[in-house]
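Let me begin by presenting the structure, written as structure tokens, before commenting on it.
What follows is part of the complex, with its chains left where they were.
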């Protein structure tokens, strides 16, 4: 992969998780000792810094409203969440939508469909909608990160809900936004992509509807989702742009839109952490470092 | 302090409500699927008592494959 030394230099700062990382962890620990938790402050923290993996799932659960801000209620509320999970699971088993060997993601999809009143009749469950594929990708990635199935299901459900409620309307505008920022960062690359008709064929579904699930390895994906869960969907645009910039030389060498799409859909899994770090830099550069929740 | 307590109570109530609403959704789906099953069962009963199954075994099998 061809690297631009200047851009590389910027992110070395992030890749060294030294003193800065320790300081961040400490300040998060202080925030997590608050009772009740200050959700707004936690949002701001995750917008600015990557979450330490030790606390990530806990913070996500708070940000997505799975856990309430009051520590005293955590046990009770998680008991409710657990019961709700098992109630749905059991009903689906009785109705034979799922069985013991059903893949976890399929179980999660049926559960989600039941809870959003979109469960098809048992007699026509073979049919899958395109949005179900998006759900599968997100669910698979989340389950791999979280492992615990009750937590996984709740995180998937609230992530998908938040994503469609909060960002559903901005989703169609993200490709235009990508084009705009790319014109600022690298107009030559943009012109090349336009001239071979690739701009309209970029893997937008993988990037913007699946939120990079199945595109980036989990360790990098988590850092993108930190920003998404804490309230910014613009980060998706900058990760997409950074992918384009990172593979600039390679992309400039391709003249067929199909080859470009194919390459990006099966992007190499190396250096993805650096790509995310640079994307976060670019995002802060263009949108400002968030002091408050966006 | 009161505000704090109110917020805590309302979060608990919300979680309890969500659990209840899901139960209601489960009931609805169960009812829907159950009536589907009943109608399948009735169809089979009808076929049996009309002797269709014994006369047109192949037809009976085809119906089965559809269900």
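Order of writing sets the labels: A and B. Residues in every chain begin at 1.
Rule of thumb we're sticking to: contacts are C-beta pairs under 8 Å (C-beta built on N, C-alpha and C of every residue); 3 or more make two chains touch, one makes a residue touch a chain.
Keep in mind that this is a model prediction, so the values were computed, not measured.
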{"item": "Per-label copy numbers for the whole complex, where each distinct chain appears once", "value": "A x1, B x2"}
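Just so we're on the same page, only the chains that are shown with their structure count from here on.
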{"item": "Intercentroid distance (Cα basis), subunit B paired with subunit A, Å", "value": "34"}
{"item": "Residue ranges of subunit B touching subunit A (in the complex, touch as defined)", "value": "4, 7-8, 11-12, 15-16, 18-19, 22-23, 25-26, 28-30, 32-33, 36, 67"}
{"item": "Residues on subunit A engaged by subunit B in the complex (per definition of touch)", "value": "36, 68-70, 72-73, 76-77, 80-81, 83-84, 87-88, 91, 94-95, 114-115, 117, 119, 121-123"}
